[in-house]
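Encoded as structure tokens, the structure appears first; notes follow it.
Missing here is one protein chain; the remaining ones are kept as they sit in the complex.
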Amino acid sequence: MMTRRQVMQATAAGAGVLLGDRILMGAGSVAAQPKGGNLSIAIYSDPVMNPVIAQGKESNWTNAFLFNMLVKPSEENPARMVPDLARSWDISSDGTVWTFHLRTNVKWHDGKPFTAEDVKFTFDRILDSTTNTRLRSDLRPIQSIDVVNAGTVRFRLGKPYAPLLTFLGYTAGIVPKHLLDGKDINTAAEFNTKKPIGTGAFRLRSYRSASEVVVEANPDYHLGRPHLDTVTLKIVPDVNAQIALLNTGGLDLAMIEPFALGGVKGNPNLDIVTFDQMTWWHISPNTTVPLFADKRVRQALTHALDREAISKNVSGGSWPVMATPIPPFLKPWHNPAVQPYAYNPEKAASLLREVGWTKGSDGMLQKDGQPLKFKLLWGRIAGRQEIAVLVQQYWRDLGVDVEMEGLEWSATIARFVKRDYQIFLDRWVAPYEPDMTNYFSSSAATTGKNSAVYRNPEIDRMLEAGRSATDLEERKKIYFKFQEAIHDEQPQIFLFWQPDTQVRSKAFSGIPRMATGLGDPFYYANEYRRLQ
Amino acid sequence: MSVGGRLRGPSSRVPSLPGSLPARHRWLGRLFRNRLAIGCLALLILLHSGVFLGPRLYTASPYKVRPIEAFAVPSPVQFLGTDESGRDVLARLLVGGRISLLVGWSAMLVAVALGLIVGLVSGYSGGRLDIGLMRITDAFLSLPTFFLLLIALAFFGGGIVILTLVIGLTSWMGVARVVRSEVLRWRSHDFVAAAWALGAPPWRIVSRHIAPHTVPSLIVAGSVGVGNAILTEAAMSFLGLGINPPTPSWGNMLQNSQRYMYAAPFLSVYPGLMIFLTVLAYNFFGDGLRDALDPYSVQSE
Partner (left out) sequence: MASYVFRRLVHSGLVLLLLSAITFLIIQIAPGGPSILINPDISAEDAQRIRENLGLTRPLPVQYVRWISALLRGDFGRSFIDGRPVTEVLFERLPNTLVLSGAALLLAVSIGLVSGTIAATRIRSLIDHAVMLLSVVGVSLPLFWLALMSILILSVKFRLFPAAGMSTSPTDASVADRIHHLILPATVLSTVYMPQIARYMRSSMAQVLVQDYVRVAHAKGLHARTVLTRHAMRNALIPVLTVIGLMMPTLVGGAAITETIFAWPGMGRLAVDAAFRRDFPMIMGITVFFSAVVLLSNLIVDLTYAWLDPRIRY
């Protein structure tokens, strides 16, 4: 007599091994969860598969599967770094020398061993001014990288640099020296677009331009072969197409903005999950423009906005209004005593009156015969128009004549880089790190993300101190003071935080509860499983 | 390419009843008997007066935002409801219609003006000038106009002026050929020879004696041209390159609505419908006119 299992296996032929497996499991066997399967993720455009020069989300996500960093954000608290390629590290007593002890059993996808030479090579390239990389500004304090031996690498800094670990774990993947040495990394198309070799849990199987990137499990991954067989990153530029694919099962995971979530609500196979991430919306007045040099004007403009109402309109209220760029979920750095400005148009009007702006007969503000008007620059992507339109209305009610300059994205960024604007609406994505030097320090006024072109020596001192502090309590105190100061100064008109909204298929387990903004959850891709 | 002896579609069609050409000057009468064309004309007049006069009657602002009232359903105050920022949809349709029609007409006028000049000069002069101009026309015909539009708009930013210029500069060729063939047809008539014998300068012959005969064909080309220009503006706005927000146009309203297809699908129906009906009316009218001009050609009913 055949067992049920044998009968099933005999008849299961084309219809499915899966079917058989399910029946096997149902038959009460303590089977291991089935290996294999594919996860499909949506990205918006073609990635550049080299973490040193990569810039957009699509590249960060793809590279998270293919490459490792020295450290990565932990699943429980993304502000805390855990080992990735570095298994441990020591800091010298004066805080200027960091020694990283690397894992020794790691191999590149082409079989060659990973060593400290690769780490040195990667960071040398990042610090090289001819490399077109986003990473340099955060890692500039590194003076030199030395190879102590094959498994140990030493970073030397000029002075203590507290955020170093965070920035080392902020999309700073390690690339192989033996393949890129001697080449111009910016144009190494063979590596960047055809044969990227990393140490990651997955290696590239195929890439069809504008179609998809398929990565397959790396059997020699130092943490063991991933459970999934493949991950497909489908290039779907249109959010509606992404929703359609999510609904039909063509996609398993995508980052969808709140207004479009209606398309997937009610689908029993999909989960909608929200995670905090360091993405904040701001309107940056160019403080070198005389109008915006006085902080009372900036404060008035903030008071004039009903940010709750704007958030409600563009996100259904899921985007919390922000007080400073250090959010409540960034513990222990958040200063709870600093509260967002209230919506108070009268206060706004009186602040402007102090500076000399009074309402003329046409209801618009003017001073010495000149009207209060300026051009608001924003790029025509991802939700900026909706916010700009509302902001314009609130400021118009205040008596300010706001002219809209909604340009196409390339043109917008070209203007931004030259700081050729009066006031600029945009959104920053940052790692979980209180160091805001790149956003508010004079050193970043013209290069870097200091969109307000803000120069304040006291803030500079605070930021510098915060970076170099070695004691946690001391750092905390400094950042608490920083939040008070920046709140008062309002170099940027802070709008709100945008959490990450992910749509996930319920058929998977092991995907960490982390925001996708920088690709963090994908550094744990070796743990994902597909449930059938 | 103008190579002799080759048939090229409707602009040089073979007369089907040899020896009898329809009485051209009676085209107006024939047009008015075509009910579909007249109906479309009426619709167009309604549409145009609607978008230009409408905002005086329906005074809701197309720009005022009311975040609380986003995606409101139609009501006595807001006839078609509101969009994602709480703006009145009907008001935006009306003002957007102005912009879309403005672009349509301006682009068409540019194209027609250019085509008219080229066609008149080419047809009347003959010889080298004719061949040269026709070569240029053919060269422009093989340009990938969509690409040029794309590149010009992407690089120079959108806006009414650029749109008008680029659409106009890439759609004059058809007009030129039609005009040229008309000129060729009329130039050998006796009254032209008489005028020439009387010493009239070429430009006067062309402008007073020949050009008026091209008017009906121009109207046909213009009618279809407006429709095409509106569609092109909509397509470019859809890609994000046309009219810059927050100025509404039917095209960029359609583009905006795309993000909210799941939250408010009707937002994409209204502007799409307006574009469709307008272009349809222009096309039907143009057809009717073409039939009125040459009723024995089998373009018509």
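Miscellaneous remarks
Labels for the chains are A and B, by order of writing; each one numbers its residues from 1.
Please note the rule applied: a contact is a pair of C-beta atoms (placed from the backbone, for glycine too) under 8 Å apart; a residue touches a chain by one contact, two chains touch by 3 or more.
Quantities reported herein were computed from a predicted structural model and do not represent experimental measurements.
For the chain excluded from display, the touched partners among the shown chains of the whole complex are A, B.
Checked against the full complex, the candidates B:43, B:60 or B:150 give a single residue touching the omitted chain, namely B:150. When the full complex is taken into account, the listed residue touching the unshown chain is A:417, out of A:417, A:472 or A:531. Residue A:232 is the one among A:232, A:483 or A:526 that touches the chain not shown. Where chain A meets the omitted chain, the residues involved are 38, 40, 45-46, 48, 55, 129-130, 132-137, 184, 186-189, 192-193, 206, 208-212, 214, 232, 234-238, 240-241, 243-245, 247-248, 250, 263, 408-411, 413-414, 416-417, 438, 446-449. In the full complex, chain B makes contact with the omitted chain through residues 1, 3, 5-10, 13-14, 16, 135, 139, 141-148, 150-152, 154-156, 227, 231, 234-235, 238-239, 254, 258, 261, 265, 268, 272, 275-276, 279-280, 283-284, 287, 297-299, 301.
Simple rule for what comes next: only the chains that are shown with their structure count from here on.
A straight line joining the Cα centres of chain A and chain B is 47 Å long. Against chain A, the residues of chain B that register as touching in their complex are 64-65, 67-68, 70, 84-87, 154, 157-158, 240-241, 244-246, 256, 258-263. Residues 239-240, 243, 259-260, 262-263, 309-310, 312-313, 380, 385-386, 388-390, 392-393, 404, 406-408, 410-411 of chain A are the ones touching chain B in the complex.
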